[in-house]
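Complex shown without one protein chain; remaining protein chains in place.
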Amino acid sequence: MSTFKEQPARAPLRGRNIKLLLCLLMAWSLSFISQSVFAATSSEPRALLEALDTGNFQAKGVAAQAIADSDAEQKTRWLQALLDGRLGKERRGERFYIVTDDSGREWPIIDAITFEDAGTGTRRTVDIFKINNDLRTQIEGLLASLSLSAGDEASRLAAARQLIGEIEADNAASVRQMRNEEESDAVRQPLDVALALYDVQQGDAEALDTLRGNLDTRIRNTLVPIAAGDSPLAAEARSVLDGIESKRVWYDRAQTLFFGLSAGSILVLAAIGLAITFGVMGVINMAHGELIMIGAYTTWLIQQALPGQPGLALALAIPGGFLVAGAFGVVIERTVIRFLKGRPLETLLATFGLSLILQQLVRSVFSPLNRRVTSPEWMQGAWQINEALAFTLNRLGVLLFCLAVFAALWALMRFTRLGLEVRAVTQNRAMARAMGVRATRVDMLTFGLGAGVAGLAGVALSQLTNVGPNLGQSYIVDSFLVVVFGGVGNLWGTLVAGMSLGVINQVLQPWVGAVLAKIIVLVGVILFIQKRPQGIFAPKGRTS
Amino acid sequence: MSGLESARFGRLRELARPDRVFDFMAPAQSPVDVRHGPILYLEDVSVSFDGFQAINGLNLTIDDGELRCIIGPNGAGKTTMMDIITGKTRPDTGQVWFGSRHNLLALDEPQIANLGIGRKFQKPTVFEALDVTENLELAMAGERRVWKTLLARLDHEGQARIDEVLETIGLNDERYRLAGVLSHGQKQWLEIGMLLMQRPRLLLVDEPVAGMTEPEMHRTAELLTRLAGQQSVVVVEHDMGFVRSIARQVTVLHQGSVLAEGSMDAVSSDPRVIEVYLGGDEESA
Amino acid sequence: MTTQATLSGRDRSRQAFLSRSTLVTSLVLIVGMLLVLVLNALPASNALHVSGATVALLGKYFTYMLLALAVDLIWGYLGILSLGHGAFFALGGYAMGLYLNAQTSALPGWQAMMTYFPVAALMVLLAPGLLALAFGWLAFRSRVTGVYFSIITQALTFALMLAFNRNEMGLGGSTGLTRFYELMGFSLSSEGMTVALFVASGVAVLLAFWLCRAITVSRLGRVSLATRDAEARMRFIGYRVDHVKLALFVVSAMIAGVAGALYVPQVGIINPSTFAPLFSIEVVVWVALGGRATLYGALLGALVVNYLKTVLTGAMPDAWLFILGALFVLVTMVLPQGIAGVIAKWRGRRRAAVRPGQREASA
């Protein structure tokens, strides 16, 4: 293994990447390029692989390039295996292997040259060729240029986007030619931008117009030094920069708002179940956080049962988490809360005990370690509006989910028989009972509902954060705060409180840092409660 | 006042003669200034809750030493009016003066109470974890500051006053029982007793005879009329018979403002009153 | 509801400082302390010898008992449920921690004044006292009550925890203050010091118990009980309820501060985790388990829970949370008045006080 001092700077690598980009752009002449630019060398497969057996990543890069340039028919598979960390050499031997499945401790392996089954190997017997970040980028590029998809519009577009800021004197002409031959408008657009940027660097003020309002940071970075002078070009560049900056500010605000709402949606989700059990029933449920945890673990369990289908598992986890947590809620209500009617503070003590038990139960059953919940494809990545504004899909999903849960809950309380009964029991228990409402059943269902919603919060949180025994604990203080801030017993209050706390927090964060932002929010809530002792949506009216 | 009426109240007036009033019932020194007219003065008071106009341009004047009954159907704003006078609710507009010196809107509940306005609630609220004597002791006029209450001891005079009030409210035998275990009627009496201990200039009494038996009602009527003269008393009541038995001056509230005012007879013959209250809502009384 | 007959006779002890429960509790505390001292003085070879570690442990329990007393004073007797009393405990602890640090190294800036014991002792009372004064003044003046108050106390202690975690506070960040060696010129690690701190904590518990007892049997105590049960009524008979609450809240915070100050030299560290809301909730659980609105119940609750914690975390490290959790659940359901309720029942004497909560049920 080499030490870092032997490695020179990265410049050559970057140059090679540009070449790759260019060849990706030229869809129609791929075969020609690959044969003319990188003259193919035919050499013996063993020698090609042998070259990979080095601790020096640079040498490995050269070897990988050699494989790509060779006419060995296995080269794509080799590069893919190298990228996946599955290509290796027999330890104390001469054979090369590809590991076909590396999930267990005993791996099924095949011979890398003949692709014949070679039995099993373990870490002890197979020395896997390691790659690092730079090598990974390089191999991905090589694979792309080798693959059939190379040259299609998507990859041309991607390559064109990457060219922005990378054009230099020696390749400017060829890029310009490519741009003229390019048929797709979508691909032409980034090429125009890339060329305009290059032209501006060469002193062409006209080209600036193409860049106006473009939010790409590479443009900003390139323009900043140009704008520093006194020349007319610099002045013009400054105005372009100002335009970009002011446009950016608005998108930044929209971005912050989204961050705030998504942070708020988590608070709302975590608190809304509590708004029911605590706000409506007056039960101080310290085990609320653990019910959230149960929802998250349910998601994990369902995902374990449906390997490879995280999307389906997540969809099933929504009813699953609701039902499991709800069932726990009903059991808690039937066995404990029921006997503590009218003694809200004692429910605090009992549910605190329950939370200890549930936490330790999870530790004993599932281990104290966090569990891995994978997000389905459609919850990964971001919805990129432009360079300055993007909505990460998992956060967006949780935000929409939160609003859906809220709407469903609101409709339930507003329009259904259960909702009516719940409101009746809350307002006047004796009267409701006299009118034939089965108050005990309503209590059970209300608590079950609150617990179920907590379970839903757990399902959502499993997409964002740890699934572990401490999951619930970290939300309990915030949840109570949100409910109280919004006004106990008011679902709308919980929504508004959660969302506004989220937004305030995210607005403050860039200024004062996350810790101070949190402190300021807490102190703010304390002071707000002094002003409105019953929260945002205080129940008004004569109280006697 | 008609002759018929004076005959009816003759017996009560006899009881209420100033020399028959026990001195322990005399109001404590109150700074209220009544030289220039009424003891309580409400002008154009309005308040609304969430769009509901509970009190609407209410004007009311209570003279020093007067016994006034306030009647009105449910939701007429009787309790809200009491809340405004005692500082629990702030009106949106209007003025409330206690005597000619004290603007009650600038004061909070304890300050108003210490000026000499006592209040008995509709639902008897006594301190259930304390016994009867202790309830009276807490209500006793005197020092309210934290440090003083820490060091306070029940002196001989105070004990004597408690004994007297206990006698008056008929709870002598229950004096060491917890207030929480008293019957509803006993709680009403205890609360009245607490009012007496406070020795206020102005008593606001909200439905004093609810849940009382006939003899108890008589005793209450007797007590209230006896107090009037020395103190001003405002009684909110549903029970018409009871109102009739004590009232000299009656105010009818309807939808947050005064509908009629005058003697019981005059009021009860007012067609508007008959329409909104006596006619439609008789059974609820 | 309890039968009327049993409640008709007056429980004279309610207005007398020296009731039977006060006597018994004081006696148990004093005798217990003396016993520990005697057993500690026995040679180590003796089977009944109590080691220094045990004495230190009991000293720590004493400080927890003190904290429980502080919570019970305002929760049991005034109905203010503070879910943030750990903050006052921690502030007292930090004041003491600074003083202890100042014994071995010079402290920067304003902290230098903590070198002097009288200043430090004053700060032990003032820091929690002033915080309680400011916080309570705001909260009680605007009539923040019930669960709203509880939750904002929790927010308070949470905010303080975050703040004290910051290194900028100059208070050791998350590690807090540690490495204490000397207290008033004596080495902290000596067995004599352990015993001295144990005695100091015991005496503090005794004094605080008497103080709380004196308050609760005074007219102020009756005022606070009345406030607990019918706050609005108290205003209408002219009591400044906010002042009463504020006064007792500050006293309670100061007791908690003293508890923290005694805790720190015995444990050897104070750090922001003491501000954690969970700790404050635990304290409330001790009081509830022991028996709310009985001072000796609070003492017992703190002792029992912490003793169990000590025993169980060592004896069954994997299962102790099940046992403790189940205990909390069972006690609430089977013994709604906590251990004190059992004792009262066992002595065949009904508590004269109507418990809060029962009142609602009976109403």
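Should a chain be cited, it is by its letter among A, B and C, assigned in written order, with residues numbered from 1 in that chain.
Simple rule for what comes next: a contact is a pair of C-beta atoms (placed from the backbone, for glycine too) under 8 Å apart; a residue touches a chain by one contact, two chains touch by 3 or more.
The criterion applied here is as follows: contacts and distances are computed from a predicted model.
J.: Can you pick, from "Sarcosine oxidase subunit alpha family protein", "Urea ABC transporter substrate-binding protein", "Cation:proton antiporter subunit C" or "NADH-quinone oxidoreductase subunit J", the UniProt name of the chain not shown?
T.: "Urea ABC transporter substrate-binding protein"
J.: Considering the entire complex, write down the shown chains that touch the omitted one.
T.: Even though it is not drawn, that chain still touches A, C.
J.: Pick out which of A:Leu393, A:Leu409 or A:Leu481 touches the chain that's been left out of the picture.
T.: Of the candidates A:Leu393, A:Leu409 or A:Leu481, A:Leu393 is in touch with the missing chain.
J.: Have a look at C:Ser26, C:Thr54 or C:Gln111 and name the one touching the chain we're not showing.
T.: Going through C:Ser26, C:Thr54 or C:Gln111 one by one, C:Thr54 is the residue touching the chain not shown.
J.: Have a look at C:Phe135, C:Tyr148 or C:Phe180 and name the one touching the chain we're not showing.
T.: C:Phe180
J.: Could you tell me which of A:Gly93, A:Gly229 or A:Gly513 touches the chain that is not displayed?
T.: In the complete complex, the chain left out is touched by residue A:Gly513.
J.: Based on the whole complex, identify which of A:Thr76, A:Gln189, A:Ser375 or A:Thr440 touches the chain you can't see.
T.: Touching the chain that is not displayed is residue A:Ser375.
J.: So which bits of chain A touch the chain we can't see?
T.: Residues touching the hidden chain, for chain A, are 1, 3-5, 7, 9-10, 57, 84-85, 102-105, 123-124, 127-128, 130-134, 136-137, 217-218, 221, 255-256, 259, 262-263, 266, 359-360, 363, 367-375, 380-382, 384, 390, 392-395, 464-470, 473-474, 502, 505-506, 509-510, 513-515, 518.
J.: To test your reading of the contact rule: which positions on chain C touch the chain that is missing from view?
T.: 32, 35-36, 38-39, 43-54, 56-57, 60, 162, 165-167, 172-176, 178-180, 188-189, 263, 267-269, 271, 273, 307, 309-311, 313-315, 317-318, 320-321
In the analysis below, only the chains that are shown with their structure count from here on.
J.: If I average the Cα coordinates per chain and compare with the overall Cα mean, which chain comes out closest?
T.: C
J.: Which chain has its C-alpha centroid farthest away from the centroid of chain A?
T.: B
J.: I'd like the Å distance between the centres of chain B and chain C, where a centre is the mean of that chain's Cα atoms.
T.: For chain B versus chain C, the centre distance works out to 44 Å.
J.: So which bits of chain A are touching at least two other chains?
T.: Correct list: empty.
J.: On chain B, where are the residues touching two or more other chains?
T.: 121
J.: Could you please specify the touching residues of chain C with respect to chain A in the complex?
T.: Against chain A, chain C makes touches at 81, 135, 138-139, 141-145, 147-148, 151-152, 154-156, 158-159, 162-163, 165-166, 277-278, 281, 284-285, 288-289, 318-319, 321-322, 324-329, 331-333, 336, 357, 360-361.
J.: Provide the residue numbers of chain C that touch chain B in the complex, in ascending order.
T.: 1-2, 4, 7-10, 215, 218-220, 222-223, 225-226, 228-230, 232-241, 243-244, 247, 352-354, 356, 359, 362
J.: Spell out the residues on chain B that touch chain C in their complex, using ranges where they run on.
T.: Touching chain C from chain B are residues 86, 88, 108-110, 113-114, 118-119, 121, 125-131, 134-135, 137-139, 144-147, 149-154, 174, 176-178, 180-181, 194, 198.
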